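For reference, the structure I am asking about is given below.
A single protein chain has been removed from this complex, and every other one stays in its place.
Labels for the chains are A, B and C, by order of writing; each one numbers its residues from 1.
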Amino acid sequence: MSALAAIQIGEPLRLVLFLLGIMAFVGFNAAYLVWAERKGAGRFQRRVGPSEVGYAGLLQPIADAVKLLTKQVLVPPGADATLFRAAPILVIAPALISLAVIPFGPALAARDLNVGLIMIFAFGSVNVMALMLGGWSSRNKYAIISAARVVSQNVAYEIPMLLVVVTMLLVTGTMSLTKIVEDQAGGFWHWNLFRLAANPLMPLTFLTFYICMLAETNRAPFDMAEAESELVAGAYTEYAGMGFGVFFMGEYANILLGCSLATVLFLGGWQCPFGLLPGVFWFLVKLYLLVFSVIWVRWTFPRTQFYGLLNLSWKILIPLSLGTLVLSAAMIKLLGR
Amino acid sequence: MSPSEVIAAPEGQRETFVLNLGPQHPATHGVLRLKLTMDGEFIVRAEPVCGYIHRMHEKMAENRSYAQFLPNTSRIDYLSAMTYTHAFVGAVERAAKLEVPPRAEFIRVITSELNRISSHLVWLGAYLLDLGGFTPLLYAFDDREKILDLLEGVTGARLTYCYYRFGGVCNDVDEAFTRGTKEFVAYMRPRLDMYRALVTDNIILRKRLVGIAPISAETCRKYGATGPVIRGSGVAYDVRRREPYSAYPLFDFEVPNFPEGDCMARYLVRMEEMAQSLRIIEQAVDRLPEGPVMATAVPRVLKLPAGDVAYAVEAARGRFMVHIVSDNKEIPYRVKLRTPSLSNLSLFEEASQGLVLPDAVALLGSLDLVIPDIDR
Amino acid sequence: MEAQVECSQIVKFAVLDELLALGRANSLWPLTFGLACCAIEMMAAGASRFDLSRFGAEVFRPSPRQADVMIVAGTINKKMAEAVKTLYDQMLEPKWVIAMGNCAISGGPFVFPGQYAVVEGVDKLFPVDVVIPGCPPRPEALIEGILKLEEKLTGKRRWPRVPPQ
Partner (left out) sequence: MNPDSPQAHEESAAASAGQPGGNGASGPSVLVGPPALDQHTPLLALLEQGLASEQGGSSVEAPALAGKAVDFASRGYHVEMTVAPERVVLAAQLMDSSGFALDTITGVDWLAEGQMELLYDYFHPESPTRVLVRCRVPRAAPEAPTISAVFPGANWHERETHEFLGIRFQGHPNLTPFLLPEDADYHPLRKDYAA
């Protein structure tokens, strides 16, 4: 690690390299998370999944990408062309930018802002607007219904997520993600997840964060954006070729962002569970375990009823996260940090 | 505005829009079109438009001899093809007074019940697909493949069997079939418990189905809905009990019915029916008599006596009745196919008042429609 | 016909075209468009035993925009004909059509003198690439149809054809 820090390269060059690295990481992950999802779905559904295209289907994402790239580009007649084209970009751009703040390794954070947490959530709300733009501008009844649902769902789940993050702010005392990870050093009992001194309901807070992350990325039981069986293809109905491909990449980029945030906040980022040699490896292991759980949840649960989804947030998650916020404030006041 | 206010609001004030759950839509499992007048997500009025897969079965029946119409019967409702052929064959036998040997009657009961389980499995998979769960479809189809192997061994077809003939069945059942059926019954019972644990008791599914779109027994009677729809509303109406046909009176089985009448009740009725069908198959295979499978004195050219004859069976979706009007020729004068899906769908307009779109999709799935069954 | 020379025949990037064809062949996304009995066999082909997903074709896209191949599985009715035509027009190039089952090929068992409701064959509406006979064809036949379409795209057959003994 120190060797890496020793190389003195100019600040702008370092930032460019990091951003290239992040975009490569997201691009690679978006393609091969699709492969992992289809293979995982195959395993859950007692079938093989893509296996003929290259060894064990490894070339499948490339085939999909090539096909999507060479599809006819079409803006449906009467659709609002500029918004229609802008929507996919606005879904993936915030995720890419937010990943710049995530500390992948000890010195592997592109830009260690001391307000990293706020920046992530500032950009987090852009993809809600992007999905709504996409749904509204494609001038399709199903897309409009889906866009309206997506807005109310994300608004409903943004609040408990922010409340949980504020609780973590109180507990960790800083907004810089790198410091948050650093003070979780030592064994896994130092992780925020098990920091019951500051907040006895910490595992519950992690669960709330996990549910909100699922809802924010329109995944699994909350997939209102692409409610396949009711709204044909939801907000993506009119999108084809690379427009649809970028939406898909945006969805996976957001999953990556959500899971890495959960890892950093709760599971001690790049800290090793036994305090031996912290490094990027641990971060990636925890990240992909969480991503696998997201895939697992998708293929096991049916879709919730839309009003049940809103009730869950307004009536259960928000009071719960408010309660943990007050509780941790009280605990910190009594026991001190 | 809540749906009741919307419906109550005078015509001018409502800003509703028409949404086409069009001929091609994942939720309709076929080419049914629902013209939904909606206010936001609430349905103000749903008007089903049918006829997109009308295949003129009744017109074909009027220029085909009785034997030539047999393949058509398994293409009306291709998921319970056996029971539909059973109805047509039964009607002709009832009019021509043909005696079916007991072994053939038992084989008909076994194959019909196997067909009912495979139809309910397709319904289970498709219904969970409508509710957003993808995985149960694959498990249900996996079990169904076992039934298709059994039936394919005897009839040669996977879906559109043309296995029954006037006076019996076309070829006998071998020892592999009876052994395979016994193994299937033993294999399927724990699977039903697994479905109950994994799917029926799933909290999200219960929230999606319990108390959604209740249908009263009176509505079912007024619209002539039968099968799991009327049994889900508390009326234990089953043609195998009301108008006993074939060898059904000799078997001991229950007719499951649930008083609530909501989507969950119809779901539980079908799940319980699979267990009852397994019981029937078990008893039928144990007591399968020896003997011929075809009646001997079947006239080459079949002429039914003039007048009407009607024969009803309990298909997977409900009461299927064939009403043949014949004028003593080898070609029927008029054949009426009373299909359950038509009556079951006719109460959709009344039952879906004020529902949200996902609940309407859940209601549509709980009616278990096969669209060519409606359009014939 | 040769007077009107297809321009694509003149300019041909051998490797790029082959790569594109290979990419398209290996990720054919079918449109969920089940009409009648063949739809059940299509679902069985997508299920665990016959498993279309081995060829990357299990992503059944409900919206015609995102689908590449339209598998017409069932009878085309005259009332349904213009809806099928609209669906075909809404699909984006490059697109292909597989006519599955006798009804889609030629009207199947519902063709008789004096029939008033069935369109006798999908090729009366738009060009068809692969034809799968059967009523309904078995899921293996559908997979063979998809392999035939891939062969049509790339010129190479994935699995060696087994000569019938």
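By definition in this document, contacts are C-beta pairs under 8 Å (C-beta built on N, C-alpha and C of every residue); 3 or more make two chains touch, one makes a residue touch a chain.
Treat the numbers as computed from the prediction; the structure is a model and nothing was measured.
The undisplayed chain touches these shown chains across the complete complex, B, C. Only one of B:Gly51, B:Gly168 or B:Pro228 touches the absent chain when the whole complex is considered: B:Gly51. Of the listed residues B:Leu21, B:Val169 or B:Val235, the one in contact with the hidden chain in the full complex is B:Val235.
For the chain left out of this panel, the touching residue among B:Glu113, B:Glu272, B:Asp359 or B:Asp373 is B:Glu272. One of B:Met321, B:Val356 or B:Leu369 touches the chain omitted from the figure, and that residue is B:Met321.
For chain B, the residues touching the chain absent from view are 50-51, 54, 56, 58-59, 62, 91, 94-95, 97, 105, 217, 220-225, 230, 235-238, 241-244, 246-247, 249-250, 252-259, 268, 272, 307-312, 319, 321, 323, 325, 333-334, 336, 338, 342-343, 346-347, 350, 375-376.
In the full complex, chain C contacts the hidden chain through residues 78-79, 113-117.
Basically, only the chains that are shown with their structure count from here on.
Contact topology of the protein chains: fully connected, every pair of chains touching. Between chain B and chain C, the centres computed from C-alpha atoms are 30 Å apart. The distance from the centre of chain A to the centre of chain C, with each centre set as the mean of the Cα atoms, comes to 37 Å. For chain B, residues touching at least two other chains, in rising order: 25-26, 138, 142.
Touching of two or more other chains is recorded for residues 45-47, 228, 232 of chain A. Of all the residues in chain A, the ones that touch chain B in their complex are 41, 44-47, 141-142, 145, 148, 221, 223, 227-232, 299-308. Residues of chain B touching chain C in their complex: 22-26, 29-31, 51-56, 59-60, 63, 71-72, 75, 78-79, 122, 125, 137-138, 141-142, 144-145, 148, 158-160, 371-372, 375.
Within the complex, the chain C residues that touch chain A are 19-20, 22-27, 47-48, 51, 53-56, 58-59, 61-63, 65-66, 68, 92-94, 158.
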